[in-house]
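A single protein chain has been removed from this complex, and every other one stays in its place.
Showing chain A:
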Amino acid sequence: MSDGNEPAVTGEEVREVADLARVDLSDDEVEQFAEQFEAVLADFETLDEVPEVESEPDLVNVMRADEIEEGLTQEEALSNASETEDGYFKGPRVS
């Protein structure tokens, strides 16, 4: 599907996306991803040729009664957190 005319992806663009996704990358990863993304995005570009079709998805609302049910206990909910404090999850500082 790649025709050699795919849009160039720069390392800077990869870093911007990685920043949005909150994933740090090494310099090697940035370089490798930039190269691979060019080819994959060229595949994605072929979707431009897709015709529009009429579709009526059979969607329905799924409702349930708003009743209190048993859930996880606080202890269970916290059982996989590596940092907790006074029964709460402890996260990193905001800024």
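Just so it is clear, a contact is a pair of C-beta atoms (placed from the backbone, for glycine too) under 8 Å apart; a residue touches a chain by one contact, two chains touch by 3 or more; residues count from 1.
The rule is short, and it goes like this: contacts and distances are computed from a predicted model.
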item: Candidate names "Glutamyl-tRNA(Gln) amidotransferase subunit A", "ABC-type D-xylose/L-arabinose transporter", "Methyl-accepting chemotaxis protein" or "Multisubunit Na+/H+ antiporter, MnhA and MnhB subunits"; UniProt protein name, chain not shown; value: "Glutamyl-tRNA(Gln) amidotransferase subunit A"
item: Where the unshown chain meets chain A, residue by residue; value: 1, 14, 17-25, 29, 33, 36-37, 39-41, 43-44, 46-53, 55, 62, 64, 72, 76-77, 79-83, 89-95
